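Let me begin by presenting the structure, written as structure tokens, before commenting on it.
A protein chain is absent from this complex, but the other protein chains hold their places.
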Amino acid sequence: MKSLKLVTLGGGSSYTPELVEGMILRAAEIPIREWWFVDVEEGAWKQEIVVNLARRMVAKAGLDWKIQATLDRRQALEGADFVTSQFRVGQLAARYLDETLPLSYGMIGQETNGAGGIFKAFRTIEAYKGIIADMKEICPDAWLINFTNPAGMVTEAIRNYLGWERVIGLCNIPVGQKKKASEVLGLEERKLMTRHVGLNHFHFHEVWDQEGQNRTAEVLEKLYGDAKPQLVEAVKNITNLEFPIELLRTIGQLPCDYHRYYFLEQEMLADALDQYQKGQVRAQVVQEVEEQLFELYQDPELAVKPKQLEQRGGAYYSDVACQIIQAIYQDSREELTVSTVNRGVIPYLPEHCVVEVSCLITAQGAIPLACPPTKGLVKGYLKLMKEMELATVEAAMSGDYERAMEAFALNPLIPNGQAAERLLQDLLVAHEAYLPQFAPVIADIKEKRQQYD
Amino acid sequence: MKSLKLVTLGGGSSYTPELVEGMILRAAEIPIREWWFVDVEEGAWKQEIVVNLARRMVAKAGLDWKIQATLDRRQALEGADFVTSQFRVGQLAARYLDETLPLSYGMIGQETNGAGGIFKAFRTIEAYKGIIADMKEICPDAWLINFTNPAGMVTEAIRNYLGWERVIGLCNIPVGQKKKASEVLGLEERKLMTRHVGLNHFHFHEVWDQEGQNRTAEVLEKLYGDAKPQLVEAVKNITNLEFPIELLRTIGQLPCDYHRYYFLEQEMLADALDQYQKGQVRAQVVQEVEEQLFELYQDPELAVKPKQLEQRGGAYYSDVACQIIQAIYQDSREELTVSTVNRGVIPYLPEHCVVEVSCLITAQGAIPLACPPTKGLVKGYLKLMKEMELATVEAAMSGDYERAMEAFALNPLIPNGQAAERLLQDLLVAHEAYLPQFAPVIADIKEKRQQYD
Amino acid sequence: MKSLKLVTLGGGSSYTPELVEGMILRAAEIPIREWWFVDVEEGAWKQEIVVNLARRMVAKAGLDWKIQATLDRRQALEGADFVTSQFRVGQLAARYLDETLPLSYGMIGQETNGAGGIFKAFRTIEAYKGIIADMKEICPDAWLINFTNPAGMVTEAIRNYLGWERVIGLCNIPVGQKKKASEVLGLEERKLMTRHVGLNHFHFHEVWDQEGQNRTAEVLEKLYGDAKPQLVEAVKNITNLEFPIELLRTIGQLPCDYHRYYFLEQEMLADALDQYQKGQVRAQVVQEVEEQLFELYQDPELAVKPKQLEQRGGAYYSDVACQIIQAIYQDSREELTVSTVNRGVIPYLPEHCVVEVSCLITAQGAIPLACPPTKGLVKGYLKLMKEMELATVEAAMSGDYERAMEAFALNPLIPNGQAAERLLQDLLVAHEAYLPQFAPVIADIKEKRQQYD
Partner (left out) sequence: MKSLKLVTLGGGSSYTPELVEGMILRAAEIPIREWWFVDVEEGAWKQEIVVNLARRMVAKAGLDWKIQATLDRRQALEGADFVTSQFRVGQLAARYLDETLPLSYGMIGQETNGAGGIFKAFRTIEAYKGIIADMKEICPDAWLINFTNPAGMVTEAIRNYLGWERVIGLCNIPVGQKKKASEVLGLEERKLMTRHVGLNHFHFHEVWDQEGQNRTAEVLEKLYGDAKPQLVEAVKNITNLEFPIELLRTIGQLPCDYHRYYFLEQEMLADALDQYQKGQVRAQVVQEVEEQLFELYQDPELAVKPKQLEQRGGAYYSDVACQIIQAIYQDSREELTVSTVNRGVIPYLPEHCVVEVSCLITAQGAIPLACPPTKGLVKGYLKLMKEMELATVEAAMSGDYERAMEAFALNPLIPNGQAAERLLQDLLVAHEAYLPQFAPVIADIKEKRQQYD
């Protein structure tokens, strides 16, 4: 049994202990030799804390893994078998801008879908240019498990624009949806099959049982309909407003939590503006949680993942990452929902674009399963959203201002008009430090603005 | 030379004198034998006035056409060669509801694109079920020239759902755009070629000259850019707000006036709400204009189209209708932009759906020309809008509530959420008299509402 | 655990003992209650013999299954859970005509691909019209496992033209290919994954191992290249000529045995003509084998599947059928290659047509897996072949002569020209008894022929 070298980009993330726990639980199946954590200068102190905790966790589990922290990415990648990514370019400060600048124009400031999501993609894809160049040179056979958001667009860039084939993009939502379905139906997860179709943070799914019965309608009613016992908890990041149930019945498939932004536009905007006024946008909340977590992580007595991490949001994220590493390593052909190349399973989206669908995870990577058919409503939105994603990724790659405008104009959460362009320019200027690809565009904007001063 | 019988559905329309004038001007090329005007009971008095004016116009021109007014559609269709349609189901009262009910929810109340447009489609397509059944039986070889709005969706229904092949949908906007381009470039229209791609009220175009040069960018700057001498007049129906010029440059093709609703969402909504508060929604304005027009039409001395008709909006509409009749009759292979079956010229829309593109008009009907390539922004919107149109048409055909909800959810002018569904139900109840296909759905809504009273 | 009722159409087939053996081996997993065998009048005596043998086999295995033979299909279908089909309309006499009439024109007389295959489809699909009508009425929830050839076209007809969704078409070739790959690589089957793409009797596949390595090239060389130890045995029906190895290398995927007809046109034709002259076309050979088998089957001492059946061709056929029944019953999500609806996994074939690809077999039926990419050569042929299949199926459904001509003209094994049409007419007349859908066409042909006598 070949032993493995893991590398984690963004080692200083507060999620790291969960990832470490996940691998410790699978130690019998996945023989790890060494595990390197990499971060950038600004994140060094956090990485130091987290990696020390990781060492204590591994030691407590009686494992002999070599745990290493470094700021030298190239050294870390040497001989890597699996690279996981969970970095955040610009830290929470950047997220704060992503969320609040749109809100200042009365627009949703969501960090994965709205204007904020587009800019998170711009920054992350720029960072990946160097990472992938290094990986091609240093560890051309490694698998890259990306869970940096917006995971769909980032995986699209890595796979189709940076040309790295061995990548899987992942998200914790599909796994959570299966757990929820299992709960409301009172059936073990292994007795159910979820079938996802769509894009990251914009997918729908069906639930089928072992008798071959489609249980979607029943789950829908129990989660969102009159039959629901209580309001279902959304993912931590998203306020828990009640879905318009008739619309869900029309779709005939289960939504993901992020669909609230699209199917409850007015309500979600009102809620976001309310949070903004209270000084409680998500970046601010997370900032506080993280400070508490790092406080805990520093405790030299702590040698397990602390319970409080679960409140951070992103539950199961690391668990899914571990599952995928195991499925590839063992060629287990497990069925999971991930971001990968379409290859026709959503016939009305481009054949080679990245989608988020049910797949078999094998030693060859993710093999998509044919998707359930979708209504015109779903088709229309998915086609629009994919064009939005492609415009975003191409703008991120090229630094082209017009392509960035296209992304904004296509995004349903950004109302078109004069304000949209002002917001685009504000965000470009605000994130200048992380957007070298847009340098000439930003210089131009700044010059014009000075003229008006 | 075979002489022709024309039939005009909606004879009592205030536009009729323009249509009559158009045919009088072409009398030498198109030998008309008789011309029947048809209307419904409520429109009989208006038709009476208009047809009398038509008789005076024809007489003054020294023509011997038989002019006939009737409420008996089947009699009129006997032996028809060309049928033109310009009827409005529910008259201006219905339009008033289409415009104001959405506004009462803070949504755009546009009668061709927004919630109003969806309901105008529902009423008109319902009326066409009977018309097409009659035509199949009585005049199976006639050509139907539809200019009842929303012309694209109505043509889609006639062609693909009611199964009538000899139909051309038309709109006055493309012809006006060519005139405008000719004006700003200082070149005769025949020296220019416009190339349209898109859907009715949602198309883009390029302008090319006889040297094979693409003059689109120049026209764009002169109409909407810094170079423009003054604000270009929009079509009469639409407030003349300034387009976001950078977005137009990004698209690289010329918009149609209705794009203001999509590219200036916030501004156009504010403007519409303002009109609403002033009691000046378009239906009210038109009502006044029409009253004045019918006053004039009754004057027994009047034997020409009065100048005031031009203020009504819809300039060139009738002229385009006449051009098309002539082009079919003479197989002139003239190049015009109309609504017809795609047949691949917009490769990313369904092969058999109805689109609005540059065509050759021949004795065989409209043959589309390959379209210029479009940006991702245009693609994304056209794909979304076509799904919206298909949902609308299928709901109109079947009376299916879920399909109607899909149309609402896809329409970019209707923000999704709890309010959208209430608006849908309000409009169904308000237009009950003209929507027999939705009778069970409406009964159900009314019953539920009573329960809550 | 719910007990099952099985029904086998074509009970008198010589394959039946293998199917019985297969189910006996799975008795612990699949609880059978009763098993009905159905045949037509002409096959009654064979069914009698075979069912008696089945009873002895079941008894010897100590099972209490109720075994029933009948000519009354409707009675048999009552309460059926699984229906398997293995009937041959017109028996071997029809096959003889399918093979020899083409040969008399110097054309390949293959019973699944060439002119013979088209006519076998015509006869079988006609028979299925009644079967599916009965099933819709009597056992609407049953699963139909079709292994009557040409399995792809027959499944296409059942699924898309007769409207029966719960059908899976199967073939023994993919299973045999995996066994062969396992043998030449010296790796257990479960450690390999074959990935099929194509149509029934016209598919290609890749072989991947548990390390995620593509072993296709290695298998190709060991089976067909210089490295091969000896000529690989083709399926029993097909002469074992050596593939043009460079062409296979170009394709980069493994062929199926039937590709010899397409990639060795001249050689296979010469061979078939040779067999024809020797009076050894396949129908004749099989006739002899069958006579010997039925001799054996009658032996009241025999209570197991006789070894000699393996020489009949079609090894594993019944085994695959049993595997599929088990996978559906247990929702085992096993990966198998079957004929089912495309749903985009071959992106260049129609979304809803039937293809033969790697699938997960679940309680919901077969869910196709995304296929490996294919070369232009494979694409070109698959597109042509699918048009041929569709023309064949539509001619079989409608009895349309022109569509039948299209099928002939598209089929690569039928050279176009005057002879092709004569052959089409000869076959129509020869099979008249089984082709009521073509009755007017055949009457017309016969009348014209009489005129010339």
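As written, the chain order gives the labels A, B and C, with residue 1 at the start of each chain.
Just so it is clear, a contact is a pair of C-beta atoms (placed from the backbone, for glycine too) under 8 Å apart; a residue touches a chain by one contact, two chains touch by 3 or more.
Given the structure is predicted, the values throughout are model-derived calculations rather than measurements.
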Displayed chains contacted by the hidden chain, counting the whole assembly: B, C
Which of C:Arg74, C:Lys129, C:Lys379 or C:Lys446 contacts the chain that the document leaves out: C:Lys379
Of B:Ala59, B:Ala270, B:Ala370 or B:Ala439, the one touching the omitted chain in the full complex: B:Ala370
Touching the absent chain when the full complex is considered, from C:Gln213, C:Gln280 or C:Asn416: C:Asn416
Of B:Lys66, B:Lys136, B:Lys179 or B:Arg343, the residue in touch with the unshown chain: B:Arg343
Positions on subunit C contacted by the hidden chain, ascending: 244, 246-247, 249-250, 262-267, 375-377, 379-381, 383-384, 386-388, 390-391, 394, 402-403, 405-406, 409-410, 412, 415-421
Absent-chain interface as seen on subunit B, which is shown: 193, 195, 208-214, 328, 330-331, 333, 335, 343-347, 351, 360, 362-365, 367-371
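Just so we're on the same page, only the chains that are shown with their structure count from here on.
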Subunit C reached from subunit B - shortest hop count over touching chains: 2
Pair of chains joined by the greatest number of C-beta pairs in contact: A-B
Centroid comparison with subunit B (C-alpha atoms), farthest chain: C
Centre distance in Å when subunit A and subunit C are each reduced to the mean of their C-alpha atoms: 46
